[in-house]
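All protein chains of the complex are present and in place, except for one that has been dropped.
Letters A, B, C and D name the chains as they come in the text, with residue numbers starting at 1 for each one.
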Amino acid sequence: MIALLLRDLRLALRAGGGFGLGLAFFLILTVLVPFSVGPQSTLLGTIAPGILWLGALLACLLSLDRLLALDFEDGSLDVLATAPIPLEGALAVKGLAHWITTGLPLVVAAPALGVLLNLPGAGYGWLVVSLLLGTPALSMIGVFGAALTVGIKRGGLLLSLLVLPLYVPTLIFGAEAARRGAAGLDPATPLLMLTGLSLGCIALLPFAASAALRMNLR
Amino acid sequence: MIALLLRDLRLALRAGGGFGLGLAFFLILTVLVPFSVGPQSTLLGTIAPGILWLGALLACLLSLDRLLALDFEDGSLDVLATAPIPLEGALAVKGLAHWITTGLPLVVAAPALGVLLNLPGAGYGWLVVSLLLGTPALSMIGVFGAALTVGIKRGGLLLSLLVLPLYVPTLIFGAEAARRGAAGLDPATPLLMLTGLSLGCIALLPFAASAALRMNLR
Amino acid sequence: MTLLVQNLTVARGGVPVLTGVTLRLDAGKALILRGPNGAGKTTLLRTIAGLQPPLRGTIDGAEDRVAYGAHADGLKAMLSVSENLRFWARVYGEHDITAALAAYALEPLRDRLAGTLSAGQKRRAGLARLMVTQRPVWLLDEPTVSLDTDAVAMFAGAVDAHLAGGGSAILATHIDLGLQAETLDLTPYRAAPDARHGASDEAFL
Amino acid sequence: MTLLVQNLTVARGGVPVLTGVTLRLDAGKALILRGPNGAGKTTLLRTIAGLQPPLRGTIDGAEDRVAYGAHADGLKAMLSVSENLRFWARVYGEHDITAALAAYALEPLRDRLAGTLSAGQKRRAGLARLMVTQRPVWLLDEPTVSLDTDAVAMFAGAVDAHLAGGGSAILATHIDLGLQAETLDLTPYRAAPDARHGASDEAFL
Partner (left out) sequence: MSLWEYANPVKFLRLSERVLPALWVFAGLCVATGLIWGFFATPDDYRQGSTVKIIFLHVPSALMAINAWFMMLVTSLIWLIRRHHVSALAAKAAAPVGAVMTVIALATGALWGQPMWGTWWAWDPRLTSFLILFLFYLGYIALWEAIEDPDTAADLTSVLCLVGSVFAVLSRYAVHFWNQGLHQGTSVPVATGARTVSDVFFIPLVICMIGFGMLFVALVLYRTGTEIRLRRTRALLARGARGA
């Protein structure tokens, strides 16, 4: 298991797909928002928490298609499925690796990007907390989506289509928490919901994902 | 050339990657925006033109990785490069196929999504016009980006990273035109710029793309 | 322990490809599967490896005992040869990869990224993976594709050593490997084109 | 027309692999490239096909006259066999695919999606592609991988017919195809490991 985690992290670093790229995408997306909605700073400040959450979500989404598809193509998944470690565990580890390479950097970088969008001062802390609690759910849902579409050549867009609706509750609670935080309200309820959601995803989705994967390998 | 166009269109239809998916992604993205920034309709109306442009751009972007990479993996690109049709032409045709399967449906669907975001009544026409003039540039820039990254396994995220900055001028002019239109101002200048940009891209980028592709095949 | 396959029906794309396959593989023995293109060798091997369920019949003694070497090699292009092998070794609870490297003369290439190897070098690294699994039953699908004569000899040596150590192997191949092994021709087991029994779409016929 | 390769140096990953390769291929002749794994056969063929530039030397009579058959088959999994072939035929300005289908006994499979073929069937479809190009020079990289003996015979027949029609072919292979052809062993052309002349990093040495 640890070997798998280390390998995935090393690959992420080496293939240039890791830490940097998700972040860069997040950055560019945040920069594009003022270009598209116009530069008024109050408007930007209002939409900032939401846009940052949306950007994080999309950055996660875009890195999903390499999560399992590469292993599928070069035959590693076949071998993993017949290896002595349980497939559920392997998938959970892959989710963890994805979170470390994508979710965690986003959490760390979000405050810096908040500055670009005039995020109100009270919002920074809660933005980070909400992302920290929410991104694990995004990664695990992503593993499930990737397992569903792994057999499909370049299922990238289909993967997005399947995964985005599943992301809705996470996004709503997360963005709501960040927004309430930025507006000086109490974000406890949505944060609790978000935590519950993440825990539920981590506990249950590996099983669904491994079932889907086995069907796909067949 | 026509054979290539027809094949690409047929593949898009058959692999389930075509018309439908880009649109669905656009729809979902539009739906997610209110979830993240909140449901106030005046706020949504203000950012609507920008968000729709951004959504169209992302939908284009996500379909880019299958533009050349699939052909590369199964060896078709090697054969195309040695075939009697000029590579520039082949790439331009691929760009056209991409526009037909992705850009065009987005243009058609944009007004319906405008309704969801409370786009002001005056904005619909100009939104469609600006998208119609701007999406060809998005597709051609995409072909260039895909040619640059085709050798890289799952270069999806890297591709986004390279292409997004190139999309900035198109986005600025397009969103500006749509915004002016929605606000009842005269959108002629940005529209002219947009047209020039698209024409320039169509005329010049196939050459850059084919040069990049030849370097990648080497 | 013996691998025992009885009365197996395997399918691809919902259509039965082989029916009534019965075979027995004792420790120390190798079995060569033969059959024309499309006979169902790959399908049979995947079924025995547990990657797809059989339509009928039983497979005994395969679970957690097989190492499957498919057409694809399972190598990561961005990791070096030794990193690739070490990863699989750790997944299977092994730690020493020097024997595997030596068996396929991979030492000079150990620090090269797997993506920069030639077709035959890649294949050698893929075969070396089998040695680090320490699994007793090897299932090999056209193992010698792209290999030159020296490498084929290395492979034959590795299989012989594996058999001598009490392992066993099933190999699907079209060419002669010079191994001492029984041969099983799959042609007689070919499912009749209109075979319906057990097919996943049986109910529709 | 004759394909003339003179004093060619080819490189992969910036490192020269073969130096001083000289060969001549007349119409109606075939040439078999031999050499151990990693000798540089694939690299040489890609260079002659024009997919990568040589470091030194000249290639005459190759431009727009070669059809290259690589390790990968260039088939779209989601198109049927005949759609695949028809597409390539149209790209090369040809329109009739029946001869190609017949040569590799692909008629029964013509309406199957290429993605559902077995390894050998795929290869046959990939080889059939060469016939619809109508190019006089075939460059083939391990063409008989995964093929059974019948299919190898079909392939040999197709090559013979191509040669009889005034075409020519270069084949890289490790096994004996039973073709009447000259053999070129690449081992003597192997670039010295410290070869620096012409390497892309020469300036840094």
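The criterion applied here is as follows: a contact is a pair of C-beta atoms (placed from the backbone, for glycine too) under 8 Å apart; a residue touches a chain by one contact, two chains touch by 3 or more.
Predicted, not measured: the structure shown is a model, and the values here were computed from it.
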Touch partners, limited to displayed chains, of the chain removed from view: A, B, C, D
Among B:L4, B:A24 or B:L67, residue touching the chain not depicted: B:A24
Touching residue (missing chain; options A:A83, A:A97 or A:L161): A:L161
Option touching the unshown chain, where A:I100, A:L132 or A:A208 are the choices: A:A208
From A:F25, A:F72, A:W126 or A:F173, residue that would touch the chain that is not displayed: A:F173
Residue of B:F35, B:W53 or B:W99 touching the missing chain in the full complex: B:F35
For subunit B, the residues touching the chain missing from this view: 15-16, 20-21, 24, 27-28, 31, 34-35, 39, 41, 44, 115-116, 118
Positions on subunit A where the hidden chain makes contact: 144, 148-149, 151-152, 155, 158, 161-162, 164-166, 168-169, 172-173, 176, 189-190, 193, 197, 205, 208, 211-212, 215-216, 218
Sites on subunit D contacted by the missing partner chain, in the whole complex: 107-109, 111-113, 115-116
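Throughout what follows, only the chains that are shown with their structure count from here on.
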Chain whose Cα centroid lies at the greatest distance from that of subunit C: B
Chain centre separation (subunit A, subunit C; CA means) in Å: 37
Length of the line joining the C-alpha centres of subunit B and subunit C, rounded to whole Å: 44
For subunit A, residues contacting two or more additional chains: 15, 70, 153
Overlap residues in subunit D, where contacts from two or more other chains coincide: 71, 77-78
Residue numbers on subunit B that touch subunit A, as the complex places them: 15-17, 21-22, 24-25, 28-29, 32-33, 35-38, 43, 46-47, 49-51, 53-54, 57-58, 62-63, 65-66, 69-70, 152-154, 156-158, 160-161, 164-165, 167-168, 171-172, 175, 179
Subunit D residues within the subunit C interface of the complex: 12-13, 35-38, 42, 71, 116-121, 123-124, 142, 145-151, 174-175
Residues of subunit D that touch subunit B when the two form their complex: 49-53, 64, 66-68, 70-79, 83, 87-88, 90-93, 129
